[in-house]
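One protein chain omitted, others in place.
Which chain is which? They are A and B, in the order written, and residues in each are numbered from 1.
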Amino acid sequence: MTVDSERTITLTVNGVPREATVPVRRLLSDALRHDLGLTGTHVGCEHGVCGACTVLVDGAPVRSCLMLAVQVDGHEVKTVEGLATDDNRGGQVLHPVQEAFRECHALQCGFCTPGFLMTISAGLEGRDSSAELTEEEVDDMVGGNLCRCTGYANIKKAVHHAAEAMKEAR
Amino acid sequence: MTTKLFGEPVRRREDARLIIGRGRYLDDIGSGALAAAFVRSPHAHARITDIDVEGALDVEGLIAIYTYEDLAGPMAEPLPILIPHPQLHAPRTGYSLANGIVNHVGEPIVMVVATDRYIAEDACDRIAITYEELPVVVGVDAAREAAHWVHEDIPDNIGAIHHQETGDVEAALAASKNTLSFTQYIERSACIPMEGKGVHARWDADDASLRVYTSTQASTSVRAAIAAKLELSLDKVEVIAPDVGGGFGVKIVHPWPEELLVPLAAINLGREVKWTEDRREHFISSAHERQQRQEITVGYDDDGRLTALDVHVWHDHGAYTPYGIIVPINTATQLLGPYDIPVYRARINSVYTNTVIVTPYRGAGRPQGCYAMERTLDRIADALGLDRFVVRERNLIQPDQFPYDWGLTFQDGRPLIYDSGDYPGLLAKLKTLADWDGFEARRAEAATRGKLLGIGMAPYVEGTGPGPYEGGHVQVLGSGKVLVSTGLTSQGQGHETVFAQIVASELGVSIEDVEVHTGDTRRFAYAVGTFASRAAVMSGNAVALAAQGVREKALRIAADVLEASPDDLEIDEGLIQVKGVPGTSIPLRTVAVLSNPLRYAFDEAAKQATQFAKAGADDTAPVAEGDAPGLEHTDYYSPVRSTFASGAHAVEVEIDPATWEIEIAKYSVVHDCGTVVNPMIVEGQVHGGVAQGVGGALYERMAYDADGQLQNASFMDFLMPYASEVPDIAIDHQETRSPLNPLGIKGAGEAGVIPGTAAIASAIEDAVGRRIASMPISPTELYDLVRNPDSEMTATAGRRAGTGVTS
Partner (left out) sequence: MKPAPFRYADPGTLDEALAVLSAEGEGAKVLAGGQSLLPLLSMRLAAPATLVDINRVPGLDRIEATGDGVTVGALVRHNQLLHDDAAARVQPLLARATANVAHPAIRNRGTTVGSIAHADPSGEMTSVLALTDGSVEVATPSGPQTIGWRDLFVGPLETSIHGPAVVTSAFFPALPPRSGTAFAEVARRKGDYAVCGGGVVVTLDDDHRVTAVRAAYISVGLVPEVHDLTDAVIGQPADGADWAGAGALARTLVDPDTDLHGSADYRRLLVGVLTERMLIEAVARVTDE
């Protein structure tokens, strides 16, 4: 074990092994955006309140501005760029929550959107899709992220829409 | 005009890239750029006696340090006054980097450029600045009292006195049956978009040209400002607004110091330079809005009809006045609302304080005006024992009174004339939607649960779509793609979709073929900007006119080819055909090819247009006189004056009398923005506006201490609503077309926020029976109000309690 100012980290991002050499103080949000070129994750406050920077670390939603890049060495990270899946024909299949956001007009400027998509997708995937979605579950999925444009009404609608789609897809 | 898509809730085109994380916001651009950071003043008012950069010089990765000493020519002059006005008698602006004096916490003093932002901040930390602190002025009252000045040569702190009147208000008051006077306050909030400001600049030395990306609401004007300040020819500067993560008004101010300094550094260093504002910077060096002290005297008869209104406002505009007195003018003119007011006087003293500048925030002075008017009507209702809704109804401008000329001047310099509206209709819809008349039963039910329920309402009128103009360019390419450009900008309003709907409807093409670009001076160089709910009105109409021009030319060319009259032709799904004669048709994209007579063919389609391809008359020129090659058209929409949207909100609040927590139990909106292009997008704008209205009424307040320190410069303590704080909203619509523009559109962007504070204040007052004269209000403040034996009880509460207190 060494005490370092810089580290080389290896991690899996959206299923792809990646490597980066970063100063140890590099925030995970900045490492994703600038060292790994994945600018879909946005930075709204850098004090953990707005949730725009939310990504999944080992499947759980976390604020990437409240983690150091060196802390995900050896871990799995998923960002908004990894939400859609390959259709094996050169195209992409959107995640139900992405479809739902477009269908329900749940985004306007789009800046907070990746944080919501990651939090909601993890929430929907982590529950029994055959069960009726409760308001409490919706609150847990949208209650910790700030949006200045939409007033949240359509975001909540999109959660219901996506849950319904995932129920039907079973 | 085909209206297939016009008026439809078409799903947004911009979403495709945004939902997969492929938006290009400012900080996503220029990964190889150097990073700028700033040393900003920690003091609200001070002289700078020394700047010592020695300690920063050995930070590895430091590239350059700039102070005021490094600025020359126009850059060494103060920032421009964007909107001068004869009543702005003592305007002041700051310098791009402080010139010896700082007037608010956050004012930039030193710019550091380094290899990355982390290192730039390290260097900033090592720069030692010595200050001589000066007395600090915070808040309208301190500014009024003028025990201290903000600017030495403006000892009374008054930057402007905005004065408009329609008659002799003092005489009218004297002749009024009843009068009442009161004073109330409304406090500062701010736009706080999720993405702060940002600037990226690249200088091409070979070409001597500058490209600037900036998260702005006004690219064309930023371009002009940069060219002027950096002494570049306009044609050597391009400014592009990339994807912008919200604006709400703060990004209309320009040029921000950073918009000049980052390009200056890029030119100076021959490298790309980028600055991305962080959240703390945004709180202390962008803009705020809303603080006013309002002194109101009103005359009224026994039926509650207004006879005279005299408003004297003290408006806090912060340390500088780059945006002139637009916000005070909006307060003065929009205060009038939908009411028929015989005599009116507004005097607004706009004063300096040692705080962040005040420039438009969604509503831009209108929420304050609505608050003044509606709370006045609440007091009249209270004094007379009348239903608050009835008092509004009795004062409304009637549908047959349009156009209603106030004899005042609006923020666009034009006469304040309401063009169309149906205010009685609006209120009738609201009464039904909100079930106003059924409220007392709900109040009684809440009481059985130990809760205090109150209801309030507030209508508003909003001047939208001010000029001077916007333009649109529409071009059909040989591929069939339709390119649409307009110079104003987008921050989430769905312009790429709305303008595509308009053009697709006009041209008869599939919306999938239409691509819209906004805010890019390379594509469209003449524009004003996105503000005052004007984009749909201005650019919507401009692109419609441009599309009409394209349609006319296309039909003319097609008529020639099909040997028909243009009047017999129609366009549907990109195919021009003779009405009722399928088979006699030509694709629009082929017409586009033919519109450009070619010597050289470079692909199959182009072959059709070459000089030997079609038989043409030998005595006519390939390009007729007055015509031009290509299937494109540019047109402009310039309104004679603004068009007036309107609406009304009703709110029910439920208050826990043990903890004084305030919950919104019901929120109803009726909304009129004339012809609606995309109802889904309009509703989204209303939702967002209401959330900001709720935030401004119950949660958001800029908390400055007496030393001018902003105590809540973070999301932890500046409380913007999460989903849990925003109520569900019921919305109904009304459409009174605007007679001023071909599409009949009125603006919709700001509507949701305008009456929030007024309606919520009224509801809380109704619930607790105590006069609310300061907003926003939090539970701790409500507790203080209610337990204070000196706080005023409303007469209504007295009547309800049977005490017979009348005032």
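Basically, a residue touches a chain if its C-beta (ideal position, glycine included) is under 8 Å from a C-beta of that chain, and two chains touch if they have at least 3 such contacts.
Small disclaimer: the values here were computed from a predicted structure and weren't measured.
Chemist: Could you tell me which of B:Glu121, B:Asp156 or B:Asp707 touches the chain that is not displayed?
Modeler: B:Glu121
Chemist: If I consider the whole complex, including the chain that's not displayed, which of B:Thr130, B:Gln398, B:Ser565 or B:Thr659 touches that chain?
Modeler: B:Thr659
Chemist: Just the residue numbers, please: which parts of subunit B touch the chain that's not shown?
Modeler: 117-118, 121-122, 125, 278-280, 658-661, 699, 703, 711-712, 714, 716-717, 719, 721-722, 724-725, 778-780, 783-784
Chemist: Since one chain has been left out of the picture, which residues of subunit A touch it in the full complex?
Modeler: Residues of subunit A in contact with the hidden chain: 1-5, 7, 23-25, 27, 30, 46-48, 51, 54, 57, 60-63, 65-68, 70-71, 119, 139-140, 143-144.
In this section, only the chains that are shown with their structure count from here on.
Chemist: For subunit A versus subunit B, what separation do you get between their C-alpha means, in angstrom?
Modeler: Whole-Å distance between the two chain centres: 30.
Chemist: Using the touch definition up top, name the residues of subunit B that touch subunit A in the complex.
Modeler: Counting only subunit B, the residues touching subunit A are 9, 11-12, 14-16, 18-25, 27-28, 31, 116, 118, 192-195, 243-246, 248, 278-279, 491-494, 680-681, 683-684, 686-692, 714-716, 720, 722-724, 726, 728-729, 752.
Chemist: In their shared complex, at which residues does subunit A touch subunit B?
Modeler: Against subunit B, the touching part of subunit A is residues 23, 25-26, 33-34, 37-47, 49-50, 52, 79-81, 83-84, 92, 94, 98, 101-103, 105, 107-114, 117, 139, 142-156.
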